[in-house]
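With one protein chain removed, the remaining protein chains of the complex are shown where they sit.
Presenting chain A:
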Amino acid sequence: MAAGRLITVCRGFATALKGPGRFTFSLLNKIRANINPFHQYKLIHTTLSRKGLEEFFDDPKNWGAETVKSGAAWTHEQLRCKSNEDLHKLWYVLLKERNMLLTLEQEAKRQRLPMPSPERLEKVTESMDALDKVVQERDDALRLLQTGQEYPRPGDWRKDIFGHIIWYKYKQWPIPWYLNKRYTKKKYFTMPFVDKFVRLRLEKYLRSETKKKNLKRRKEKILQRKFPHMSAEAQN
């Protein structure tokens, strides 16, 4: 009964889509025409579909189901074996699945019902993060080989007016720095009168570090007293 209400809403959405007519983006079609759909992805997920919005919803067979079966997430090792084109296509497949699950989650919240199989969203998120990490690794490797730069965005160690040494990330500007009023107003140097405060801050930091170390030692002593065989095992 409760699940049935979710079905009626989904159906309502679908009929609303078919009513006003399909809208297609001509630019998107130009790109779509060049992609060969992958043989392992089923028809519902090929990019040759013209009725865009239905992909925000699950297969109509699963509407109203309490649980939906799903496989495991993509692991880093599996993704490292795939070519860049495969990863590119997989990213968009995962993205559409994620959008569908997020729509489902929001609709379930609106209806005040439990979402069927929320672990699917976690798996998709995990897969997308793993994919991002693999692509980043490949990019980093190429950049290190070709240029020797560790970071994709240029940066610098600078001192701000408070005496902190910060990693300043470069920004893109249309004009050089000596013409840039906004940039020259920001000061990336420390005046001598700030040195006293820098020393005070350093003392505070050292004091907190010592406190942490002493606390750790005290906790260790308490644990040793309560679990005397711990040290005997540690020696073994």
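By definition in this document, contacts are C-beta pairs under 8 Å (C-beta built on N, C-alpha and C of every residue); 3 or more make two chains touch, one makes a residue touch a chain; residues count from 1.
In the analysis below, contacts and distances are computed from a predicted model.
A chain of this complex does not appear here, and its UniProt-recorded name among "Vesicle trafficking between the ER and Golgi", "Calcineurin B homologous protein 1-like", "Aspartate aminotransferase" or "Large ribosomal subunit protein uL24m" is "Large ribosomal subunit protein uL24m".
Check A:65, A:87 or A:198 against the missing chain and you find that the one touching it is A:87. For chain A, the list of residues touching the undisplayed chain reads 31, 34-35, 40, 42, 44-45, 59, 69-71, 74, 78, 80-88, 97, 119, 125, 128-129, 132, 135, 138-139, 142, 145-146, 154, 170-177, 183, 222-223, 226-227, 230, 233.
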